[in-house]
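One structure, pasted below without further comment.
Note that one protein chain is taken out, while the other chains of the complex remain in position.
And then chain A:
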């Protein structure tokens, strides 16, 4: 018989909603299933996915709260008389952030309604390639059939279940943003950008925060930049336990948590007590409960992620996947949104444009932000050989730091170019305030195939931090001092 819907999207996050709304524009019958399985600590949230509820949005807002703390200190130097000491109240911030997120949940529901997309607050799983079984919280079942299905269920934080007490006593980013009370003295073991960002803003609002790392920070990112970021965090006040990994978590009578860890450098075992332990050991794709085998959709056995081709199609022709759940794609909101939109345009709008995953810019919102696009230096060396690339770099001082007497030691940028005549830019890396704003436009330039000479022809805007990029001229190869001096 006829399918209920032209398109059924499982997962109402960044990718899923973008795809659904775009498809509805073409007059198609579209439905979205969204369901949030509560975290082990019991946290749950509304429509919108990770980004809106427990990712980018609350993270950036809390990062902003921390930045405002720095601004309060700077302000004194600029003539503002603020009586010391200054306090931060977690609950005021958390309430404000949570209220805003809830307004976004509401906004998404209204949008779906406006665009006539049917929304089911249900957990979906495959019965067969065209049939989805939706289950409400109360256990009520609905069967839905669709011509095309898009899986966009995203991921959830992993727990290191091999560590005693990890699951029982620890929280993850799923819980952090919804805490009603301050997390207090916090430990974040392992160093993905999420944990660094969270540790950063927790420090910024005045909490005693420790990051524990077994090996390198920000795996996959340019390592020189990663160490500058963590160096800054150390001078900012975040504690680092390097070359350590936790072995167990126990609850004390005081209801604090006792964490024991192994120091691989000294070969010793240490412990300390914390109010909160926030795990950030990576995210696992939400595919287990989908019953993918019923539909015949293949996943990568190692990662659990869904394998897709360049058109976002899975091993089953009419079943697609976008976002964090797909194998080999960046785990970023804007790529999921773009992929979702383009997919809808190809399915229903007679478009043929495929998603371009090359040169996707991103930013890590640590206290001193790090924005980048393109290849890391190590990757460029690996792809082209050290002799065939040129790295231009500079240490600079944002003008606003001068009067504020702020340390700019880690304010740094570098551009990785091909050495051959044209000098095409392979990668751009920037650490400093507003790194995201700085990098965005340059990412565009790189998409246009920008070369080093073209960038040098671009006149700078004065006074900004971004203009320093157009002035890069000291190479690493030269060995000269890369500190920028005056106008």
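One rule holds in what follows: contacts are C-beta pairs under 8 Å (C-beta built on N, C-alpha and C of every residue); 3 or more make two chains touch, one makes a residue touch a chain; residues count from 1.
The criterion applied here is as follows: contacts and distances are computed from a predicted model.
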| item | value |
| --- | --- |
| Protein that the absent chain corresponds to, by UniProt name, given "Carbonic anhydrase", "Thioredoxin reductase 1, cytoplasmic", "Neuronal-specific septin-3-like" or "Auxin-responsive protein" | "Thioredoxin reductase 1, cytoplasmic" |
| Listed residues A:86, A:252, A:266 or A:383, member touching the removed chain | A:86 |
| Which of A:147, A:208, A:327 or A:437 contacts the chain that the document leaves out | A:437 |
| Contact residue for the chain not shown (choose from A:31, A:65, A:306 or A:416) | A:65 |
| Missing-chain contacts mapped onto chain A | 51, 56-57, 60-61, 64-65, 68-69, 71-72, 74-75, 77-83, 86-94, 96-97, 100, 205, 332-335, 338, 353, 356, 360-363, 371, 399-400, 402-403, 434, 436-445, 447-450, 454-455, 457-467, 469-470, 485-487 |
